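What follows is a structure written as structure tokens; I'll ask about it next.
With one protein chain withheld, the remaining protein chains of the complex are depicted in position.
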């Protein structure tokens, strides 16, 4: 697997070796991998953190198994839910218990088949919350890959998504690019001021020329957020003069995002006036990620129905298609190194530090570089407070 | 060339090292590569056992040459049969004798061209029988690659195809997958009971739940056949109960295959009531094979014409398209290892042993594993008799 995000002439390799090594993400997390409504009767294949997984819905519950039959290596996602609570391989009718992954019945070898109970498919903890399917990718180092009991799934879900009145709409799709390109693009302060300056979504929104910000914890403590200290709407630059040109018609200065925050393993939260956008950057393989784009409001009954309609008619294409395609086009083309960071990249540096110091499991570099001093594990707040120092390294 | 069929956690590597190494098949065999009627005036390119070959028809006879002009590496299949008995390269008019591969004339260098006779293209023995074109792929170790005289082509053709009243119809096409996946799928007993349970072809055929069988020689001695000892049409299984559900309308129990056999280098024979199906799994490159699907009956005159019409109207799509696509979909997705064999895989194990012990030429592993005892070469019958022991290794 080619990984263009390799260490080199950049701070990633030397300062954040765990992050640099996390080509396939960090382990011991619950990852959202699919909209619940996209999983119907037919098994579905997904690749998460490099693991091939088949998702099956059985009498309302969702199960996740390794997507390969140990008999002859055929994907179980070609198979069928032939019996309740079981998944049957399409090739020879090997039938596995969805809960345990144990081979229970081999239809084509009779009731006394001696191989029953002697073949197993790895299972993954899976939960359904907020209209999303979550799979727990445990540490492969610990025995069956799930040695440590997973934390409750709620620990890895933004709390406002868990409210009973949450109305969640969106899409999850596989896209080109390593998950870290997508995550760094998500928390990146600078590009919003230039890349997203044009397009239908911002037609009536005025975009500042530049801002000063620092990274800090969100008020609920879960997120590493960009805290804007200063906004400059237009400025005069050497050689090029005033920029940007004044708006030709009314553009609101109030409709920008109120707060943007990121958290492990791969969530971005963008608080807007009256609604919140969530983005997901789930590691798939080295050069693909699962891109989740969600719009969330909180309402009941008719009001909830109207919100869903508004999503279908407006957000879905103006925001989730047009606006995010501007990002995706860049994410596909980014290649690091080279990398030469500048002041607004403090948001990226703080995110890299957060991952490097606080990510639960995941790959540890074989030999940390000699020039890296031992670090004390620190809480997010401490990490965030330290971010400006990291940012000072860039210019 | 990636070969997903690699040795590893499977019996292939340790027990059958010649078979495991035969990524590109076994040498010193006649391989059927094309329907005779598909070769018209234009040269055609095929890849067999990793060799690039151009086939040319000249005044009724077929010739096979290495598909690359030694001058500048251009494929000769781009060229033309410019003169009787000759093939001319499209680029500079280098003209080769079809029989010998000798460079006879170089049109663009005049009649006295000194290079004539100093360049040669390798030729391959080629024969036409039963509507098929056969190419002999000799041992590359022996000098010009054809050091040993090939056996008569009839030695490598099922005898019923050679009968003068044989009516052979079918298709040969290049498909994804190593030839061994396809061959093992062909002789595999178990998958017929599950993978092929649905579809137009079996609409009026009842499929048993499972069978007991052993491998044995065919009555004519040429084939390693599956001998069915016991057929169970429906059974009760632990946890899932009765299976399969009883037929909803009349399904015949008599219309199944009467006998299925395999033989080197890559033939499968499926005797049905009144007709016989042959399948071919010709090695092409590491990840492709030439898939031959033939339907054979024996008739003269009007009866033969009716059989050909029946093939076009019914077998061609119900059997050779719909039914075999179920297999092809699996063959493309198989990846070994992992591999964990079960009782019905005795058919696969016996085939692997047959190849390993009796294949004529072909790759020999550099160093056989230490744990493999020396074996006496044995006839097919002996090998077959030993198969149950091999099968006992699986569960």
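All chains are identified by letter, namely A and B, in their written order; residue positions are counted from 1 within each chain.
Throughout what follows, a residue touches a chain if its C-beta (ideal position, glycine included) is under 8 Å from a C-beta of that chain, and two chains touch if they have at least 3 such contacts.
Bear in mind that the values here come from a model prediction, so they are computed numbers and not experimental data.
Residue A:236 is the one among A:41, A:59 or A:236 that touches the chain missing from this view. Think of the hidden chain as still there; on subunit B it touches residues 68, 70-75, 78, 82-83, 86, 88, 90-95, 104-111, 113-116, 118-119.
Listed by residue number, the positions of subunit A touching the unshown chain are 190-191, 193-195, 209-210, 212, 232, 235-240, 243, 329-330, 333-344, 394-395.
Everything that follows uses one rule, which is that only the chains that are shown with their structure count from here on.
Chain centres here are Cα means. That of subunit A falls 47 Å from that of subunit B.
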